[in-house]
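My questions all concern the structure below.
Removed: one protein chain of the complex. Kept in place: all other protein chains.
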Amino acid sequence: MSSSKKIRVLVAKPGLDGHDRGAKIVARALRDAGMEVIYTGLRQTPEMIVRAALDEGVHCIGLSILSGAHNALFPRVMELLKEEGIDDVLVVGGGIIPEDDIPELKKAGIAAIFGPGTPLDEIIEYIKANVKL
Amino acid sequence: MSVSELVNGVLSGKRRELARLISLIENEDPEAAEVLSRLYKNTGKAHVIGITGPPGSGKSSLVTKLTAELRKRNKTIGVVCVDPSSPFTGGALLGDRIRMQEHTLDKDVYVRSMGTRGHLGGLARATSDAVRAIDAFGKDIIFVETVGAGQAEVEIIEIAQTIIVTDVPGSGDDIQAIKAGIMEIADIFVVNKKDLPGADRKVTEINAMLDIDPIERAWRPPVLLTNGRTGEGVLEVIEKIQAHLQFLKESGLLEQKGLQRSRDELHDLMRYKLTRELYQKLEGRPEYEAAIKKIAARKEDPYTVAERLIAEFLFSESR
Partner (left out) sequence: MKDSSKLRGLVNKWEDEAVATTVKRFPEREKKFETISGLPVNRLYTPLDLEELDYEKDLGFPGQYPFTRGVQPTGYRGRFWTMRQYSGFATARETNERFHFLLEQGQTGLSIAFDLPTQIGYDSDDVLAQGEVGKVGVAIDSLSDMEVLFEGIPLDKVSTSMTINAPASVLLAMYIAVAVKQGVSMDRLRGTIQNDILKEYVARGTYIFPPKPSMRLITDIFKFCSEKMPLWNTISISGYHIREAGSTAVQEVAFTLADGIAYVQAAIDAGLDVDDFASRLSFFFGSHSDFLEEICKFRAARRLWARIMRERFKAKNDDSCRMRFHTQTAGCTLTAQQPDNNVVRVTLQALQAVLGGTQSLHTNSRDEALSLPTEQSVQIALRTQQIIAHESGVGDTIDPLAGSYYIEALTNKIEESAVAYIEKIDAMGGAPTSIENGFIQREISEAAYQFQKSVDESRRVVVGVNKFTVEEESKFDYLRVNPKAEKEQVKELKKVRLARDEEKVKKTLDHLHTVAKSDENLMPPIIDAVKVYATLGEICGILRDVFGEYKAPDIL
């Protein structure tokens, strides 16, 4: 069994929305792609997400929001990561995120946004290609 | 991060350095051994408590409740949760953390999830060293939650001073699992979900099994009832944990366990190192390959060859 480096991913639902179908499907797909996936459950504050990412030593954080609160919460996660001195973690987002919001989110440091209908393989390949192990 | 940065970071309580060190341990990075050897003198202070039991028996919720109570008493806490990795893909879903949410922002609680990465025995290969790292980091109490698949999860005995075995009322099969493997290692039994019917019966069953158990025990494991949701019964568990530690100290078993563990560990390390060196020396060498071919062709036998090669190796090393 290979115990060499494994990609560790935190899949998190910031904010209050309870729609976790997407987050759970992505979590399972990443596992099936050989990654170690830590799922945080619902209603996570940015503070909780960053702390979990820090403690768990993850290489990637996947944030999922369907409520429209992404403009407030995604950049907050990035800010807190910076405060903790974490600059080597890949952060990606998903959910219902209008095209117009994406440039701002990218500027805040979110590496990629995956909207509805994104094939799971695309997400997996993106993470594999972009994480720093 | 350099070795010194990691050592100093962990010793001065920096979470990021601790997290990095555990990742290195999990990845079997040689740097991890260097860091651990420098941290070693700072370990051995934490009370390590193993939590094992079948899936769904409330291990995580028990840890959460114990943590909440111990935090009130100003104890600092480390938690390592182990979940199974898929034997096919190597991936794992590490979900125990969800239950620990209420402690996420407490700076005196450190939670780390681990996949088994193919290791059997209820723990990951890295668990033991990760616990050591958290120990050096200065946590007073470290909980280690095993996979909980049942049968052969006895490895926990090598790293924990106190072992709690959890169970739930109902499903009579569980008790078979307990009988088969983990009965002997339990220091405390916890029957969780006391609000479910059959909880009291379960307690009686376990007690009855302890009564007929032929093993001579200086410590009779108490069988406690808790409710992981409300936290009922948790105070009693903590009392028993403390009592058990006290017992270990007074009976001299703690010291004895410590010695045994050091002996085992040294033995394991030496065996590991020796084997590795031996292989490095032999692997790919023409005479080694030739010997293998001869064994396969039944011209030589593996017993004699092994004796010879090891003797040669030891001889060359001592020269």
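Quick notes on this structure:
Every chain is named by a letter (A and B) in the order it is written, and numbering of its residues begins at 1.
Here is the rule we use: a residue touches a chain if its C-beta (ideal position, glycine included) is under 8 Å from a C-beta of that chain, and two chains touch if they have at least 3 such contacts.
Just so it is clear, the structure is predicted and the values come from calculations on it, not from any experiment.
Of the listed residues B:L93, B:A124 or B:V190, the one in contact with the hidden chain in the full complex is B:L93.
Among the residues A:L73, A:V91, A:I110 or A:V131, only A:L73 touches the chain that is left out of the figure. In the full complex, subunit A touches the hidden chain at residues 15-21, 24-25, 27-29, 39, 41-43, 45, 67-69, 71-73, 96, 98-99, 115-117, 119-121. For subunit B, the residues touching the chain absent from view are 56, 60, 93, 95-99, 101-102, 229.
Keep this in mind: only the chains that are shown with their structure count from here on.
Centre-to-centre separation of subunit A and subunit B, using mean CA positions: 30 Å. Residues of subunit A that touch subunit B in their complex: 1-6, 8, 27-28, 30-41, 44, 47-48, 51-52, 54-57, 84-86. Residues 15-16, 19-20, 22-23, 26-28, 85-87, 89-95, 97-98, 101, 104-105, 110-113, 115, 117-119, 125 of subunit B are the ones that touch subunit A when the two sit in their complex.
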